[in-house]
Every structure is written in C-alpha cells, then in structure tokens.
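Working notes for the structure below.
What follows is an incomplete set of chains from the complex, kept in their original frame.
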Amino acid sequence: MPIVRVEMWEGRTLEQKRELVEVFTREMSRICGCTEAGIHIVIDEVKKENWAMGGQLCHEKFPDPPA
Amino acid sequence: MPIVRVEMWEGRTLEQKRELVEVFTREMSRICGCTEAGIHIVIDEVKKENWAMGGQLCHEKFPDPPA
Amino acid sequence: MPIVRVEMWEGRTLEQKRELVEVFTREMSRICGCTEAGIHIVIDEVKKENWAMGGQLCHEKFPDPPA
Amino acid sequence: MPIVRVEMWEGRTLEQKRELVEVFTREMSRICGCTEAGIHIVIDEVKKENWAMGGQLCHEKFPDPPA
C-alpha cells in the first residue's frame, strides 16, 4: 500500500534507479511489514533550473562540471 | 476549491484526458457540493522507467507491446 | 497503477468519500483502460486555515456558517 | 527546512524563476524565522493540456495567443 515519491535532479542512470527501487521496496517491506507487491515508487526527475536552495537556482549554484 | 492530482503512465490521448477531467469535475461537484469552476485537476504523466511496483521498474515489469 | 490525490477542505462525510472513490475509480478505469484493482486514491483533508485563495486564508475568506 | 513546491503552466522565463525563488526564500525566512540556506523550492512546470479548470483542459479553455 505505501507510496514513495523521490524527487531528485535529473541525470541518474537506469541502473541507479533500478537499484534504488529494489532496495527501498525490500527495506520498506521489512521494516513496516507490508508486502513488496503493494509498494509503489514514483521518481520525479527535476531539472536543476527548477530546484532552488537558499534562494538560488541549482543550475547556477551547483553548475555541472565541464564535459 | 478542491485540487485533484492524477499520476499515471504517459500515453493517454488528449481525448482520454478531456473525458477524465470532465467526468471527475462533474462528479466531484455533485458529490461534494462545490462549484465546478473552482475545481483544479493536474495530470502528471510519469514515464514507466520512473514508476516501480513491487521493486521493479514498470518499463521492465510491464514492457510495451511491440509496435 | 494510477494514483489520484484529492486535496479538499476537511468536513466531507464518510458517505461522500465512499461515493467519491467509487465513482472516480470506476470512471478512471473505464476511460483509461486500467484495472480498478490497481487504482489508489488518497484524500488529503486540509484545514481551511491552511488553504489560501487570492492571498487570504480560507477560514477568514469563507467563514463557516454559524452552527 | 521548509519545502515549497510551485505548480504552474510552463513558459515562465529563467529570469522570472530566479526572482521568484529569491523572493520566496527571503520572505519565508523573514516571516517564519528559518535560515535561508535550509529552504528548498521545487518548480513543477505543467503543460496546459495537463491542467484542467472547471472541467476543461487549459490549452482549450485558455488558448495561447497567436505568435
């Protein structure tokens, strides 16, 4: 039954997402005693220009390293 | 005044969205006694690779049928 | 799979909530072609003093009628 | 510590977002007495076809002016 929503900057790989949802589901089930099948996780990838910390947009506060 | 937020996989047609918001608004107004004009509905289309059920990303658990 | 979240002022009766989730689930399933069993609806009842419209808290903008 | 989430139609400029997060952060800190550094703001830009008011999708209810 639980719903977990993860908001983070875009850019995580598919492999990272895959591991994240596996681990969160397994641990949530173990700790809270709910079945794994009923756990939903929704990942919300946010562009850095749409996230601010301390009043500053993150693409300016934490610029990506040069490629 | 109510706000309804619908999270679902991407891929619904405009016609489906149009009918969904019409029906939800009409029924919400009828059941809860609020004016239709004040009802907001926000649809959040989520990529299947950003939604997990039972610990598995949905684009892998429920792959799209071949085109 | 869809998740519907309804934010509204507190005060709806159990009967209203019951009808709302029945109708929303049935219509969502019919329009979008998903199974009813997979539809989650979460109702978030908000106190009027925690909701503002047009810059004014709703318990002041829309006071409850005297009992 | 506070988290502010802004949902609005897409189309605001970077300059508007920059000013919005500056002002919201400064005012939130001033009014609520929390440090600016701890305030997160997430902007969620929603397509008009995914937002409905009064039962009608906004790209149809409020069409964009011709370019």
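Labels for the chains are A, B, C and D, by order of writing; each one numbers its residues from 1.
What we mean here is this: a contact is a pair of C-beta atoms (placed from the backbone, for glycine too) under 8 Å apart; a residue touches a chain by one contact, two chains touch by 3 or more.
Because the structure is predicted, anything quoted here is derived from the model rather than measured.
Q: Let me spell it out: one sequence, repeated, and 4 copies placed. What is the copy number of the whole complex?
A: Shown in place are 4; the entire complex has 6 copies.
Here is the rule we go by: only the chains that are shown with their structure count from here on.
Q: More contacting C-beta pairs: B-D or A-C?
A: The comparison resolves to B-D.
Q: Hey, how far is the Cα centre of chain A from the one of chain C, in Å?
A: Computed from C-alpha means, the inter-chain centre distance equals 26 Å.
Q: CA centre of chain B versus CA centre of chain D: separation in Å?
A: Comparing mean C-alpha positions, chain D is 21 Å from chain B.
Q: Using the touch rule from the top of the page, what residues of chain B touch 2 or more other chains?
A: Where chain B meets two or more other chains at a single residue, that happens at 7, 24, 51, 53.
Q: In the complex formed with chain D, which residues of chain B make contact?
A: Chain B reaches chain D through residues 14, 17-18, 21-22, 24-26, 36-45.
Q: Residue numbers of chain B touching chain C in their complex, please.
A: That would be residues 1-9, 12, 16, 19-20, 23-24, 27-28, 31-32, 34, 51, 53, 58 of chain B.
Q: Which of the residues in chain D end up touching chain B in this complex?
A: 7, 46, 49-57, 60
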